[in-house]
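Input: a single structure, listed below in structure tokens.
The complex appears here without one of its protein chains, the remainder shown in place.
Each chain carries a letter (A and B) given by its place in the written order, and its residues are counted from 1.
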Amino acid sequence: MMPSLRHHFCTAVTGFCAVAVMTSVANANTLANAWDETTLLRVEEANELFANPKTRPNPATAREADYGTAVTLLNIQPRTPGNIEHSAQIFSRLLAQNPDDEIGIGSLYFLARIEQVHRSTPAPQKAVALYQRLIAAHPAHPFAQIAITKIALLKLCDAPDNADKAAALAEVETLIPLLTDPGARSNFDYIVGTACIRHQLGDEKAMNYLIEAVKIGIPIQISSSNAIVRIANLALRLNRKDIAISYYERFIRDFPRDRRTYTVRLRLRELNVQSPEVAR
Amino acid sequence: MPSTIPIKKALYEWRLYLFILPSLLMVGVFIYLPTFSAVYHSFFNWRGGDAKEYIGLENFVHLWNDDILWQSLLTVTVLILANIVKMLPSIALAVVIHRLTSDRWQYWYRVLVVVPMIVPELVRLFIWKFFYDPNFGVLNRLLDLFEFKPLLIWLDNHFLHWEVFREGIPIPWLSDPHLIVPSIIFWGFPWIGAVGVLIFLAGLESINKEIYETAELDGATGVQKFLYIELPLILTQIRLMIILLVIGTIQGFGLQLLLLGQDGGAGGAGMVPGLWMYNRAFGAGQFGYACSIGLFLFVIILTLTWVNNKYIRVQK
Partner (left out) sequence: MKREKILHSVGFGLVGLFYLVAVFFVFHKPSEQNNKQIVIRIAHWQLEDGLRQAFDDVGREFTKLHPNVRIEQLVIPERIFPNWLITQLIGETAPDLIEIGLGIDDDRLARFFVPLTSLVDEPNPYNKGTPLESVPWRNTFLDGMYSAYNPTLLDYYSAGMTQHTIRLYYNSLLYETLMGTGAPPPRDFVALQNVFTKVAEYNRIHHTQLVTIAGSNYNGPIIMDQYLSSQSQKLQLRLNTLLDFSPTKYGTQIDFLLGRWSFESPELQSGLTLQHIVGSNLTKGFQSLRREDATFYFLQGHALMIASGSWDVRTLRSMASFPIEVSPVPLPSPQNPTFGAYTLGPFSETDESTTKFGLTRHSKHPKEAIEFLQFMTSQRGCQTFVNTSYWLPSVLGVKIPEPITEFAPIVDGYTQGIAFHNFGSDAMLVFTQNLYKLYNDHDPVTSFTQAIEPHLKAAVRRDLRQEIDTRFRNITRDDTTLAALLWKLSHGDNSEEIRSKAAALILNQHTMESDTYCLKTDLDSPAARQP
């Protein structure tokens, strides 16, 4: 009798454990599916999966599901102020619960994003303050690294026409030491370099920023090609023909089928360059 | 006083209601659903895809300040007035057919009126477009053949000052703003609508013969018979036709779209509200705003129909 009972007990425990493990795997799968849907911009489907009670068997997964819900609420259609406010409330709650875990850090970043672009009346100053709080607390975190360039572009581009752009640039440049991730540094250099050309903050400075960005690597083809042509044209304006030639040549080599190759080749001819890139 | 039917009695043969379900479903899906969707979307910044943003009454504020919409309403008013005038040939023809003493001839004239109905509307549109073609169109050729063009040139030089009728230059009927509205009004000449004629004829047929006999005894002329007998007694049909015409003219834009394109032609002279709604939706991608124009037109049509019903009184 006893062995049989023991056997039943063991079977029941094993079964229970198996069910628990399976449920937990299933829940994890539901959440993973929800994130998959989110990467594909299927926001409604993702939101439904995050809201599924199955994803909330324990506080950890519930927190993740809440974060997912808040993130999807930002883009659930139709976009309404109510949804954005609801999202902000969830992020605030998640931040208050734990400001230092992945979800807390993300929540702070998205609270800044809500102030910057999601509300019908944006509040860039509030956004900058939240970004600064994030950078101060977790400077090396990917969200903080992104936030550095967000501050730079807000200060340089979202300022009235008559604002002191040189002062803004000086302020933005103080953030450079905080850029520890090469990708973030490249982005920062590309954005700031372009802003320097746009607001005439110095050709030399603009060129150096762009050269730095190209050296690290620009992940988008079109941005990369633009940066290379800009560097060459800036160098020409600065009478740095060697740099101009090398970047014009690089452009023809890297983007041989771009619409601008003929114009670039003519520039090289004007510079009396006899390289294979010119001859074609 | 209409009597009410008890629910029990109404539901006695409840199975019969199942027969109207498919029709109700169709009407719901294809008529009411799009209508409610348009009302809903008029409160959104919606560009046609899934993405949309609630913007309250912003579309309606924009609509209120939209000069092109108001200009198009003015154009459509002119077209409505012209269309009311263009109804007269149909009334006249109906009266003439009605007064024919020979039943056989009446029959043949009715057939002749109905036969053009079998020609698809699109074919007629293309024929008229070709009619107006400046280079090879029939209208310019006829004007040259009968030497009417010098008269038009004289009129232009002395009165109109439009500078559109000139020697040696084909008249651009559909590409000069001065000529667009007149061309649209002239479209369909001699403006005999088969449906109109049949509806008026039906009204005329219901007039008691004794009334005519009495009028003849009193020595009424043909015109007097029309003014004092026929016209008052077909006012129900005229009212119906006016309602249909107003609704059709305000909603319609197919003719303008085909003849002039979605921008309303040169100077936007042919822009009507329906076409502007189409332009905003399919030209500018502002589907939400186009919905709000549609809603606005709905209100206008409803108001005009109410005014028509209230103020055009029919004496029985």
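Throughout what follows, a contact is a pair of C-beta atoms (placed from the backbone, for glycine too) under 8 Å apart; a residue touches a chain by one contact, two chains touch by 3 or more.
Given the structure is predicted, the values throughout are model-derived calculations rather than measurements.
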item: Contact residue for the chain not shown (choose from B:Trp14, B:Phe136 or B:Tyr311); value: B:Phe136
item: Options A:Ala168, A:Val214 or A:Val229, residue touching the unrepresented chain; value: A:Val229
item: Of B:Val76, B:Leu143, B:Leu174 or B:Leu297, the one touching the omitted chain in the full complex; value: B:Leu174
item: Residues of chain B (touch criterion as defined above) contacting the omitted chain; value: 45, 47-51, 53, 133-136, 163, 169-170, 172-177, 259-261, 263-268, 279, 283-286
item: Residues belonging to chain A that touch the chain removed from view; value: 35-36, 38-43, 46, 67, 71-72, 74-75, 79, 102, 106, 110, 113, 117-118, 142-143, 146, 149-150, 153-154, 156-161, 183-184, 186-187, 190-191, 194-195, 197-198, 218-223, 225-226, 229-230, 233-234, 237, 255, 257-260, 262-264
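Keep in mind that, in the parts below, only the chains that are shown with their structure count from here on.
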item: Between chain B and chain A, distance of the C-alpha-averaged centres to the nearest whole Å; value: 56
item: Complex interface listing, chain B residues touching chain A; value: 44, 46, 50-54
item: Touching residues on chain A, where the partner in the complex is chain B; value: 77-81
